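Here the complex is missing one protein chain, while the rest keep their positions.
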Amino acid sequence: MTVARSHTERAVPHHVGLPAAAGTPGRWTMDPRTAVALLLAASITIMAPGGLWFVPAALVVGVLLAVTERAWRRAVVIPVAALAAAAANYLLPLAAPWPVLGIVAITAGFVLRLIAIGGIAAHLARTVSPTRLTAALRAARVPSAFTVSGAVLLRFMPTIIAETAAVWDAMRLRGLGGVGGMLRHPLLAIEYFTVPLMASSLRSAEDLSASALLRGLGARKRPTAMHPPRFGRADLAVVAVVAVLIATTVVWRGAL
Amino acid sequence: MIELTGVRWTYQGGDVAVLDGLDLRVERGETVVLCGPSGSGKSSALRLMNGLIPLFHEGKLEGEVRVDGAPITDLALVGQVTGTVLQHPRRQFFTDAIDTELAFALENFGAPSERIRRRVAEVTAEFGLDELTGRLRELSGGQQQRVACAAAITHGPPILLFDEPTSNLSARAVDDFTRVLSHLRDLGMTLVIAEHRLHYLRDLADRIVILHGGRVTRQWTRPEIAKLTDETMRAEGLRGLRAPVRAAVATAAARGPSIETADAGPTDAVAGADSGVALRGVQCGFRGRRVLDIEEAHLPAGRITAVTGPNGAGKSTLARVLAGLQRHRGNVLLDGRARSRAQRQRETAIVMQDVQRQLFTDSVDAELRLGMTPEQADHAARVLADLDLDHCGDRHPLSLSGGQQQRLVVATARLSGRRVVIFDEPSSGVDRRHLRSMTRTMRDVATGGAVVVLISHDADLLDLAADQELRLRPLS
Partner (left out) sequence: MTIDSTAQPRLDVKMSPRDLINIGIFAALYLATVGVLNALEFIGPLATLVSIVVSIIAGGVPFMLFLTRVKHAGMVTVFAVIVNAFMLLIGSPAIALVLGVLLALVAEALLWLGRYRSRKLSVVAYAVFSMWFAGLFLPMFYAREDYLSGEYMQSMGQEYRDALDAFLSPGVLAAFDLSTFLFGLIGGVLGLRLLDKHFRKAGIA
């Protein structure tokens, strides 16, 4: 029990530490490997030249995924945000011929692409627990150097974010949190923030690493899994939907 | 089972040997309690047994260590014959659900999936974990400790090591934990427990080993333990042998849904609210869920008010409200006048459980000058002397001991004349002597006219320090 929001990790913002509910997935959840592949595919195609064409398809995927996990708010936010970004991209230059507006419009075009990818990323973050993600990466034969360090990264992220909030609280109580002071002495502000953050995080990391080492983390190249990840009906459904969307996009592009 | 012979250990960068001539033998199936004052080397002795010394902590080791007949060469290997439970279960959990946490070691050691599932189901039933729901971090401290014990034995090690396992547990959770221990003992496991609190181990321990200056100075066997008196304990600087019986403490004047009303305190017209802190209609939510709802409460100046209650009752939230760090509805008054959150941030200090979070500079002197007016800084020397820190003005705050760091934070609070000082779980892992000096520090702050708030599970500390108690309960 700690006052300053502490590492009860309660105060972790929604979009960060990849938390997830139960440790064991149900039959109708997508295999994390499929989710990662989907995200990678979206990221690569949309950011490539000509990638704008695939934005609507990715948005549809994002909304469908949000609906399957009953995240109604996200199902609404994704298309609304995308529409706003698209409007800024296409309509802003028409308002006045100033280059500044043009630059904002170009940035909005970039944001539109980020939103399309972000919709899929958000689903992954909310439904795949670090444990399952790690198991999936192992199953995909990612080298253990990355799965071990990556698993620790995912595990420790929420702890540090809570720690960040606590240090920030401590700074406010000492009168070090004022914006004016930070602008006058930015390097000093960075010092006041990072020194306690490193000191307290590394201390709590010590327990974590000791316990993980004693319980054999990284001891074998290929650990086993309580529930080995397996492709199932959900993955088939996702692949089918994505195939239809890609085909539609190609046809649509050809028609224009 | 465990043999330590002539062990001497110095941490890297340390000047003195933490362990010096340590000889200890633990037999199969024995339950051994290691105790001694802070710094006596009991945690280090435990770390020898699971190989963290010298394989994790760096330094210089002499002497011989054998666990299960063999010297220790690899952490994962010694991890297969030992299970370790630390002070903060939350910190050592690697996953976020019970079943995956139990499976963690077995997966890493490469057990077949089928066996992992069977063993996890077995242990879950054995420890009554199926009745727990939700994620690991949402469980109470006692429940988390139970999961940590279960996770430590799922891979079937014959030896279990505990490092101050109850220092963050409430009295009820300690009872629960005692039952778990006695179950493990009945299974024939070898248990080694480093601990300050001895009362709950009285009927479990086959042997109590007292460490002083890194070596064994005394051992009590079962018949001797039965004859121990509180005087002997005090002479050794140890905490009491009996479970602390909480003397009836006055109930703080408060009412509202968040207030536990077991003994009907003064319910109406909170009196004397013109000095100290008063809360009026304070409500707080988190992600749309109500976590704190106090219609009225009064925390008088000059006294120590203990805020207690189970996890999730809103103790931290209340502290954050008082300090002006948390948005809320309603008013918080200081000496009869409503204060904004920004004002309260300037009037309040929190001594956090992890004090490293609030040490910003590179010397004790600089820490005291940070954010002070010149007039305030003039008194620095006196405040340091009061808190027994006068000889370490040049030292780096992070190089001080935990107790000294706490007192340094108290010093900054006193120097800047904070009217409200909140101590958050200040006693985890602290022996009797420090418990007393901590109480004295809190008492001094209160005598100086501040409102002192103590958040704690530690019955010993509450017994020593609390003038009145504000007991919270979870909403819904």
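Order of writing sets the labels: A and B. Residues in every chain begin at 1.
Heads up, the rule we're going with is that contacts are C-beta pairs under 8 Å (C-beta built on N, C-alpha and C of every residue); 3 or more make two chains touch, one makes a residue touch a chain.
The shown structure was predicted, so the numbers you read here are calculated from the model rather than taken from an experiment.
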Open item on the list: Going by the contact rule already stated, which one of A:86, A:111 or A:136 would touch the omitted chain in the full complex?
Closed with: A:111
Task: Contact with the hidden chain (one of A:29, A:43, A:129 or A:224) - done: A:43
Open item on the list: Give me the chain B residues in contact with the hidden chain, please.
Closed with: 12-13, 54-64, 71, 75-76, 362, 396, 398-399
TODO: Tell me where the left-out chain touches chain A, residue by residue.
DONE: 13, 15-16, 18, 36, 39-40, 43-44, 47-52, 90, 93-94, 97, 99, 102-104, 106-107, 109-111, 113-114, 117-118, 121-122, 124-125, 144-146, 148-157, 159-161, 163-164, 186-187, 190-191, 193-195, 197-199, 201-202, 205, 208-209, 212-213, 217-219
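One rule holds in what follows: only the chains that are shown with their structure count from here on.
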Task: Whole-Å gap between the CA centroids of chain A and chain B - done: 34
- [ ] Going by the contact rule at the top, pick out the chain A residues touching chain B in the complex.
- [x] 1-10, 19-24, 129-131, 151, 155, 159, 163, 166-167, 169-176, 191-192, 195-197, 199-200, 203-204, 207-220, 222-228
- [ ] Would you pull the chain B residues touching chain A in the complex into a rising list?
- [x] 50-52, 56, 75-76, 78-80, 82, 84, 86-88, 90-92, 94-101, 103-113, 116-117, 120, 135, 137, 141, 151, 155, 168, 286, 311, 315-316, 319-320, 323, 325, 345-346, 348-350, 352-354, 356-360, 370-371, 398, 412, 422, 424-425, 455, 457
